[in-house]
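Only a single protein chain was left out; the remaining protein chains are all shown in position.
Chain nomenclature is as follows: A and B, assigned in order of appearance, with residue numbering initiated at 1 for each chain independently.
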Amino acid sequence: MSGLFASIIDGVLVGSVYGLAAMGLTLIWGVTDVVNLTHGSAIVAGMFGLYLLTSTGVPPYATLPLILVGGFLVGLLLYWICVHRVIGRPPLMSLLSTFSVNLVLIGLGTAVWGTALFNVPVALPSVSWQRYTFPGTHILAAVLTAAIAGCLYVFLHRTRLGKAIRAVANNRGAAELVGIPTTQVLSLAFGLGVALAGVSGMLIATLFPFTLLSGDAYQLKSFVVIVLGGLGNPTGALLGGIALGLVEGLSTPFMPVSWTLVIEFVLFVIVLIAYPNGLLAPRRA
Amino acid sequence: MRGGAPGGSAKHAAIVRRPFFWIIALVIAAFAVAPLLGNDVELRESLLLAAVYITLASNLNIMLGYAGYVNFGSIVFFGLGGYLCIYLMGSPGWPLVAAILVAGAGVSLLALLFGLGILRLRGAYFALGTIGVNEAVQAFVSNFDPWGGSSGIYLSTELFQALGGPMQALWSIYFLLVAVMGLSLYLSYAIKSSKFGLGLLAIGQNEDAAAVLGVPTALYKALAYSASAFLPAIAGGLYFFKSAFIQPTDAFDLTFSTEAIVIIMLGGQGTIIGPVLGGYFYEELRGWLLTSETFSHFQLVVAGVLLLLIVLFLPGGLMGWLHGRWPKLRRVLE
Partner (left out) sequence: MNRLCLMAAAAVIAAPAASFAADNTLTIGMTQSRTGALNVDSLAQQRGFDMWRDEVNAAGGIKVGDKRYKVQFALYDDQSQGSRVQQLYTRLIVQDKAQFLFSPYSSGLTATAAVISEQYGKLMIITGGAEPKTYELGNKYLFQIITPADHYLTGAVEALATKDPHAKVALVYSDDPFSKAVVQATRDQAKEAGFADVLDEAYPPSTTDFGPLVNKVISSGADALLGGGHYADGATLARQLYDQKANLKWVTLLVAPGDAKFATLGQAALGISVGSQWEEKATFKPQIGPTGAEFAKAFKAKFNEEADYHSASGYAGGLILQHAIEQAGSLDTDKVAAALNAMDITTFFGQCKFATDAKHHGLQVAHQMVLAQWQMKNGKLEREVIWPKAAATADILYPIR
């Protein structure tokens, strides 16, 4: 029984990080209608950001603001390279342009680092309960994720710029009519999405070792998360992530882990069909 | 994109008389004959992969190019077809042709079932749903012991004897795959020139309006989804029979279905010859990059940059460019 409880806690902690990883993807999707296939690479870039910065002596968690800013700038650049020209075109176009850029990024990364293993040790005290231990890195990652999600919510709902982003997401034409500079807003949202992906990668890299190709798994998980949390709903993604973490945590004690993926994706398809606006998000009209 | 189609009841007779029918035949003949000249097995291997790509892309085009539904996980048909076929040829010992036909029919039926669920979704939701189906099926097959679970199924190389030994078998598999590719093109053409195809195109333009105008959208979508599963499943059977080995990670590899989408884009979506051009050029490009002395270390980077340029500056694909350049081609080349 205590094993189940430990798994639930663990599921929530790691799940919230999955949520953060998905937040950027769903933000970009909601605002620009672009399925960003460079998402996995953005996450990996955050991981390598942590690795490179800590190896020059920056303390692990001090890299967060640096990666946030760096990610934002990279996101802007990506927007102008591969997204701007395909905004408003059929969804296929943006899929392919981001797919192409992803090929380039992975190709360059392979040439520089190969697909070797990297590990960033982060020493934090952990919390033990009975025979189970919750590493401090997991707890701090969850706390930071919640804080970032909170900031994002405030930004999107309380600031002028955030409201402009939401307006563009709701109806680009109308937003343009009332004088919102949509192109700037779109590029900003894209930059923000990439920055969030980078930060999630940085936090994931404090938990687990990683390789250049780790992004694939998180990109796929992000798809599941945003369906659970509601497409285009960044704060819902946090709940979606926790839901996914819970599925992993709750199913493991009761059945072979190899079945976890089956459950995950069957659930994903069912939720998508039955609750297209997300399981946990309030239904929008 | 419109063919110069004479409407009405004489349509079926007319199809054979139209030049485009013979253009497709020419493509098939070219695939069949080219490697035979000079007994060029290297070319055959390259064209074999191109034929697989064209089959996948051409069938995907029925959903994507006509009805406007982006099926991201179309590889699930290919993989399941491969599994059914390899399984039937293994311990039950079925002959190849029976196995691929049953595999095709079985997967079509399954697609109809899947379709009833996920075809209620539209746009990006549908695309996500197809990824979900593919991943769920892969995860399930990895746990499904009768199919060897994650270890997959190995076939004895002695099975090639039935096709006249391993060397001859490769030729036979190739010709069968070219035939499947040809059937895919004709299926694509037949659908496009039928009332059914017009219905799909209407769905692609505006699904709600199509429904109001009396197109049975749910039925049409389900039929298209199911029909687009049949030939890819057979291609999967042949492809994995050639390897004599199948495992879940190869069978349900999402990169394969992403590549099929890339090919449609390259060639021009909604056209019939587009997937042929796209498939052929994509295969040649990747193959050339992989084996070129200069580029092979950076093949991913070069492929990415080239694709990006095409997407950004040739959004209509090769066919779009050809049609724009020589508008008269529209009437001949669909």
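Here is the rule we go by: contacts are C-beta pairs under 8 Å (C-beta built on N, C-alpha and C of every residue); 3 or more make two chains touch, one makes a residue touch a chain.
Computed from a prediction, not measured in an experiment: that's the story for all the values here.
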| item | value |
| --- | --- |
| Which residue of A:147, A:174 or A:217 touches the chain not shown here | A:217 |
| Touch criterion as defined above, residue of B:17, B:195, B:297 or B:331 at the omitted chain | B:297 |
| Contacting the left-out chain in the complete assembly, out of A:119, A:159 or A:184 | A:119 |
| Residue, one of B:29, B:98, B:113 or B:167, that touches the chain absent here | B:167 |
| Positions on chain B where the hidden chain makes contact | 41-42, 45-46, 48-49, 139, 142-143, 149-152, 154-158, 160, 166-167, 169-170, 242-245, 247, 249-250, 253, 255-256, 286-287, 290-291, 293-294, 296-297, 299-300 |
| Those residues of chain A which, in the complete complex, touch the missing chain | 3, 6-7, 10-11, 13-14, 106-107, 110-119, 121, 126, 128, 131-135, 137-138, 204, 207-211, 213-214, 216-218, 220-221, 245, 248-249, 252-253, 256-258, 260-261 |
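Convention: only the chains that are shown with their structure count from here on.
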| item | value |
| --- | --- |
| Complex contacts: residues of chain A adjacent to chain B | 29, 33, 35, 81-82, 85-86, 89, 91-93, 95-97, 99-108, 110-111, 220, 223-224, 227, 231, 256, 258-259, 261-262, 264-266, 268-269, 272-273, 276 |
| Complex interface listing, chain B residues touching chain A | 64, 70, 117-118, 120-121, 123-125, 127-129, 131-133, 135-136, 139-140, 142-143, 150, 258, 261-262, 265, 269, 297-305, 307-308, 311-312, 315 |
